[in-house]
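Here the complex is missing a single protein chain, while all its other protein chains stay put.
Labels run A and B following the written order; every chain starts at residue 1.
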Amino acid sequence: MSHDPWIWVAAFLTLCIFSFLYKDNPFYRFAEHLLIGATLGYALPLIWKNVVTPKIIVPLQHHEYWLLIPLCLGFLYIARLIPKYAWLSRWPMAFALGTGSGIAIPLSLQAGIFKQIQGTMLTKAMLSPSVTPTAHIIGNIVMFVGVITTLIYFYFSIKHVGTVGKVARVGVWYIMLAFGATFGYTVMARVSLLIGRFQFILHDWLGVIK
Amino acid sequence: MNLLNKFMNMDRRWIYLITAICVIIPFLIPIGLPTYTTPPVKNLYDKIDSTPEGQIVLLSLDFDAATLPELYPMAVTILNHCFVKDIKVILMSLYMQGIGIAQVCLEDVKREFPDKKEGIDYTFLPFVPGASIVILGIGEDIHKTFPTDYYGTLIDSLPMMRDVRNFDQISVAISLSGSAISRTWITYANQRYGANVAAGVTAVMAAENYPYLQTKQLTGMLGGLKGAAEYENLVEKNLKLETRKAACIGMDAQSAVHIMMIVFIILANIAYFAGRRRKK
Partner (left out) sequence: MRRTGPLKLCLICGVVMIIQFFIPHRFSKNLFEEAVHWLIVCGVPALVIGYYSIFHVHWTKIRRKREGWGYSIIIFAAVIIVALIGFIWGIGEKSVFMKIYQYMTMTMQATMFSLLGFYMASAAFRSFKARTPEATLLLIVALVIMFGRVPIGESVFIKLKLPNLVEWVLMYPNMAAQRGIGLGVGLGIMATSLKIMLGIERGWLGGAGK
């Protein structure tokens, strides 16, 4: 069993939160609110020392006064808290949204659309038995059909009847398969979180496992 | 049939208890079954392993404690791998909470590698808000985006950072995250600056990232606790590094809970179909 008082504090808080599994209780509520407070308290010195000092105070000490322009623009965000002047907060938002969108559009188009379409194209090499193993050739064809049918399923500008309906139906099967895969993995994710806490209890606190 | 009905309607707290037992028992009586290595994990391992000594790997811990058990073992084992191979590491986080985790991780790993020095073998960057903007900032000029390291030392004065300006001097940028932030790295670091990007993601996100592996926008990927366990095994087997393998230890419990869940789902479906037949 651990002799570190910090481990005991952590163990107590862990049990406080686990107690919610039985029913809601003051121990859980205490830990829940402590978590909010400690998280907010953690952020303050971190922002001051990691962001405000090196990004604002130090450059201003080095006479980089141009920095006052984005800084003043940023302070307009706070106007949102004063109803009479709330409209001023639209200016920094306009700058952030406009610049952010302008940067994102060409890059997202290339990374999220063009590259993905390119990857879907069946090249000679992808279908050639001398280059690609049979399982992968089948996979490439399956992948091509899947992308097309899934896209058709999401194309709502035409009615899903007749041939389009049948193709869209294939798309639904692909989507279900993908959701199944995601669910299968989700189980692992959630169980991992649990494993992490039990490792703490059994290893760090009680010391009953290696 | 009555028994099945009772089983279906049992109090949720019994399910919680059975789940807890399924997690605890494998810890007390470990089996240690082997883990099959998947290609995305091997690709990331190979990429780091082939990075020449003295070159730089960027490791970004873009997660908070909510996904800690899955992603923390990845961070530890990747850092171990880099330090064993004398690869320099830039450690950072796009999440405020991730900075704290990165610091804890660094302390953990430095216990195994006490000779590794800040500014020479690794650099720990502070938190800067803005995620995508920070990635773009690194691509333009890392010294401007991060004028100092986490401890307040000027970046220009750190020996390992003197020749590092942007992604051109970074072998691979690895983002460990439980959100879509790995795609932000793809969009900004890979697409705009041609950086090699790899990801360590929670199992929930793993299936969604396969399109980016096929297009090589992701060099490699660790998916969930299993991905971390595979990487731990590769590091141990190839580099003979004996450390505590947190992810591997957890895999027995994964097996037990998965079997429990599969049995539960099958039984619940039997009860459902039996009930439906009776109604007919």
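Structural remarks
As a convention for this text, a residue touches a chain if its C-beta (ideal position, glycine included) is under 8 Å from a C-beta of that chain, and two chains touch if they have at least 3 such contacts.
Predicted model only: the values in this text are computed from it and were never measured.
In the complete complex, the hidden chain is touched by one of A:Ala38, A:Val131 or A:Val208, namely A:Ala38. The chain not shown here touches subunit A at positions 6-7, 9-10, 13-14, 17-18, 20-21, 29-49, 51-52, 55-56, 67, 69-71, 73-75, 77-78, 80-81, 83, 86-87, 89-109, 112-113, 116-117, 119-120, 135, 139-140, 142-147, 149-151, 153-154, 171-181, 183-188, 190-191, 193-194, 196-197, 200. Residues of subunit B in contact with the chain left out of this view: 8, 12, 15-16, 18-20, 33-36, 38-39, 64-69, 97, 100-101, 103-104, 106-107, 128-130, 133-134, 136-137, 140-141, 144-145, 151, 206-208, 210-211, 213-214, 226, 251-252, 254-255, 257-262, 264-265, 268-269, 272-273.
By definition in this document, only the chains that are shown with their structure count from here on.
Centres computed as Cα averages put subunit A at a distance of 13 Å from subunit B. Within the complex, the subunit B residues that touch subunit A are 13, 16, 19-20, 23-24, 27-28, 30, 66-70, 72, 96-97, 99-100, 126-129, 132-133, 136, 146-148, 150, 152, 183, 186-188, 190-192, 202-204, 206-208, 211, 214-215, 217, 223-226, 244, 246, 249-250, 253-254, 257-258, 261. Residues 21-22, 39, 42-43, 46-47, 49-51, 53-55, 58-59, 100, 103-104, 107-108, 110-112, 115-116, 118-119, 143, 178, 181-182, 185-189, 191-199, 202, 208-210 of subunit A are the ones that touch subunit B when the two sit in their complex.
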